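In what follows, a structure is listed as structure tokens, so that the remarks can point back to it.
The complex is shown incomplete by one protein chain, all other protein chains being positioned as in the whole.
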Amino acid sequence: MSNKFIVGVIGAGRIGKIHIENLLRNIPEVKLKIVADIKLDNQLKQWGSEIGIPYLTANASEIFTDPEIDAVVIASSTDTHADFIQKAAKAKKQIFCEKPIDTDLKRIKETLSIVKEEDVRLMVGFNRRFDHNFKRIHDAIVSGRIGTPQIIKITSRDPSPPPIEYVKVSGGIFIDMTIHDWDMARYQAGSEVEEIYATGGVLIDPEIGKAGDIDTAAAILKFRNGAIGIIDNSRQAVYGYDQRVEVFGSEGCVLAENDTPNTVRIYTTQNTSIDKIPFFFLERYMESYAAELQYFFNCLQNNQNPSPNGEDGLQDVLVALAAKKSLKENRPINLSEVDK
Amino acid sequence: MSNKFIVGVIGAGRIGKIHIENLLRNIPEVKLKIVADIKLDNQLKQWGSEIGIPYLTANASEIFTDPEIDAVVIASSTDTHADFIQKAAKAKKQIFCEKPIDTDLKRIKETLSIVKEEDVRLMVGFNRRFDHNFKRIHDAIVSGRIGTPQIIKITSRDPSPPPIEYVKVSGGIFIDMTIHDWDMARYQAGSEVEEIYATGGVLIDPEIGKAGDIDTAAAILKFRNGAIGIIDNSRQAVYGYDQRVEVFGSEGCVLAENDTPNTVRIYTTQNTSIDKIPFFFLERYMESYAAELQYFFNCLQNNQNPSPNGEDGLQDVLVALAAKKSLKENRPINLSEVDK
Amino acid sequence: MSNKFIVGVIGAGRIGKIHIENLLRNIPEVKLKIVADIKLDNQLKQWGSEIGIPYLTANASEIFTDPEIDAVVIASSTDTHADFIQKAAKAKKQIFCEKPIDTDLKRIKETLSIVKEEDVRLMVGFNRRFDHNFKRIHDAIVSGRIGTPQIIKITSRDPSPPPIEYVKVSGGIFIDMTIHDWDMARYQAGSEVEEIYATGGVLIDPEIGKAGDIDTAAAILKFRNGAIGIIDNSRQAVYGYDQRVEVFGSEGCVLAENDTPNTVRIYTTQNTSIDKIPFFFLERYMESYAAELQYFFNCLQNNQNPSPNGEDGLQDVLVALAAKKSLKENRPINLSEVDK
Partner (left out) sequence: MSNKFIVGVIGAGRIGKIHIENLLRNIPEVKLKIVADIKLDNQLKQWGSEIGIPYLTANASEIFTDPEIDAVVIASSTDTHADFIQKAAKAKKQIFCEKPIDTDLKRIKETLSIVKEEDVRLMVGFNRRFDHNFKRIHDAIVSGRIGTPQIIKITSRDPSPPPIEYVKVSGGIFIDMTIHDWDMARYQAGSEVEEIYATGGVLIDPEIGKAGDIDTAAAILKFRNGAIGIIDNSRQAVYGYDQRVEVFGSEGCVLAENDTPNTVRIYTTQNTSIDKIPFFFLERYMESYAAELQYFFNCLQNNQNPSPNGEDGLQDVLVALAAKKSLKENRPINLSEVDK
């Protein structure tokens, strides 16, 4: 037991709870010691007791000051990420942080610079890279099965829009929702984005438009290696959570269809029917959350740098900012225009 | 915590371990108190400690005599099932037992009679009824989507034969392997078997023939409601664990294909390829083990009789014995011939 | 033009018309000269004129006596097949005949003996061997992709029963409908049937039972090479014409799903739906009719014996007769019992 990683978690909201459950049940290499959440209410206390959290606090600094803690999992609200990363780095803790690091470029760079100085490891939680389908695509590419990637296509559609109040503070669809797709495109392309044209419209809910955002989006990315990325988003796919990736290459094509809840087909006088795809991301990506944490601790164990890392977190935000600018100015934006 | 079911498990082998993990992690209604296994070695002790088993013993009777224990999960070797069921019943414990109850008809009936006398609940672990695909088929039938079932087809093929030593004591393919399919056919047909013709051959390994068994089998069942069942088995499907069910009815047809590890397709100059199906039952049916236990405890909670129950266990063995007789005599066997 | 095969067709009913259209449009190696049909009415004359039949007659013997005619395509009613084959053989014409040759064993053998004596070629029209799916399965087997065939499974279900009047004179489901499946099983197994157990019931229309037939059937075949065949039939699959074949072998498994009218999937809030499979054999097997005739004339051109030949026609009827006997006596029948 002594050679297990001692871990603290900051944030026990929706994603935080998933990480905590995985740390307690599915990652044998770790021992969860502290969970910090500023909203330390009775409901959380009861949940923590039932699931077996050894110690709950409202004060995250207890994690940083605990000399036994090896690693920190940050799953608090986005605006706290950079601060907690910096504090964790200065306390020499290894860091797993939910995406995004921040939405302000300067703040991200400052944070990454501290991480570098303190020489700790930082992984950013782009869990979709650990999805069974999308990882399999990546493996196929890496193995050379489809030659050089030329076109990366991502379909990413939510089942229903978030509340308008959320939309207003979300930073816009490109940084709130498409951030996963920017990262997926970069992951599969094996290259950085050079230029982007992004557009879209308000086709679902006029309230989203009034909040200054769009609900339907499309973008074309040009990568440094010449590959072309194509992404489409919708805030409302009434048939479920539509998550598909396709990579076309010089020697073939690899694609992942949506997962289905079962393999059953029903043939009737009307048609043949298949059950609907899973409803939302907690169902669809559940296993990927366990896989990413497992991978993070395997990296620590093997003294390797995890990926996606801080630089990935930075690049994804750069693309998002360029997309916003492209939408606003209706012209393609070179990433150098936003990365000054 | 006081209103949780207090549970003891007998047997911590391959299946027993799965049940124990599910009880500890995935069934919130229970509290595992005791695990009994006659081979209480250091390896098991270490595993038990790591996973959090509160108390480990070599002596199953500690479970029966503990007044706090509400329910027993029996996952020991087949020859001990009847004895443990009887003891558990007499100790007024609710019982979940792995299949089969026994392979001797008289012993099964005697056991069921004691269960009835003692008025405890007994569920037999035909986990495939709780598989996401096969349960979905059942739901479609029950909902009337395909009308009256007329033909039930089951493809059930193992990836590779068991060791010859196992084959010799297995009781033959029809009671060792096809037992799951007899149960599945009855489950989907919604009726009892009246007559069976079973046949097969030794096409994979002559050693299996020398051991008095066959490795490839086919059977046609006639159900009391007129439906026809068709089952085929092989001990060696080199491409993986082939598990499919189809029910054809008066108003349609419902079928389940094999699960696949992902939804990825790779298109090359040669062909389009999909990854192999899962290798064996621990991968394929893992979730069904949690689902069946969860269901069992829900039944206890709601004071309902679980299904499949002891009568199902009996009927499945009856069909297996008729199948053996049919193979031996090469003629259709009416179940009344084996159920005297 | 002089080196084209000059062809006569006997019978211009449903299948005959398909053969005539193929001869006129799709088989460049032939020149259709005469079509004979005993029901030479105005409707047929008009159709013949529109489609371009050079000469129509009610008298088939005009075909046999025409010294220019090289080959005869026989598509008249079953009871005339043997007679026309014999006459064609004696006139030294090459013969393509619709299945079955006859339903009487003695008559089939006598006919085949004349064909042999006269040394002409005879192909029997088991068109499904030329279906794009089932031929692909055969090719996969022949190429060794799945090793030695061990289990051959055929699902063959009609969309709706024929008229009762037809059922009464059909000779029973095993010789009328399953005949295609006996042939398909033999084709894919690459071996002859040794023993058969056939059963079934009246689950769709009691009138079929009153006519002395069954409407739902299942059979297990044992082939001389040890392979096992499994066939199921229904006279009424309400969702369309269900035609599937699967061959399981020592090195893999090959199967053909049903054809679909298009590849479209519609995702809605209810489910994902696919259009129904094609309704019946004229839609499903249309291309196979052209392919089998093309193959027949290629054989003639290359001086090769076509397959399926007369012996295939004989074996398929033998299996059908054994199936009838098995159903009647409810026991497995060795083919030697019916082939005396």
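Labels A, B and C are assigned to the chains in the order they are written; within every chain, residues are numbered from 1.
We take it that a contact is a pair of C-beta atoms (placed from the backbone, for glycine too) under 8 Å apart; a residue touches a chain by one contact, two chains touch by 3 or more.
Treat the numbers as computed from the prediction; the structure is a model and nothing was measured.
One of B:G240, B:P278, B:G313 or B:P332 touches the chain omitted from the figure, and that residue is B:G240. Of the options B:Q46, B:T65, B:S113 or B:T272, the residue whose C-beta touches the omitted chain is B:T272. Of the candidate positions A:S234, A:T263 or A:S288, contact with the hidden chain is made by A:S234. The omitted chain makes contact with just one of the residues C:D275, C:E311 or C:E337: C:D275. By the touch definition given at the top, chain C reaches the unshown chain through residues 25, 28, 50, 132-133, 136-137, 140, 145-146, 251-269, 275. Residues touching the missing chain, restricted to chain B, are 238-240, 242, 267-277 (touch as defined at the top). Mapped onto chain A, the interface with the missing chain covers residues 147-148, 150-151, 153, 155, 157, 197, 199-201, 203-204, 216, 218-220, 222, 226-228, 230, 232, 234, 236-239, 242, 248, 250-253, 330-332.
Simple rule for what comes next: only the chains that are shown with their structure count from here on.
The copies chain A and chain B differ by a rotation of 180 degrees on their C-alpha atoms, rounded to the nearest 5.
One simple way to say how far apart two chains are is to compare their mean CA positions; for chain B and chain C this gives 42 Å. Chain A and chain B, compared by their mean Cα positions, are separated by 40 Å. Centre-to-centre separation between chain A and chain C, using Cα means, comes to 58 Å.
Contacts with at least two other chains are made by residues 267-269, 275 of chain A.
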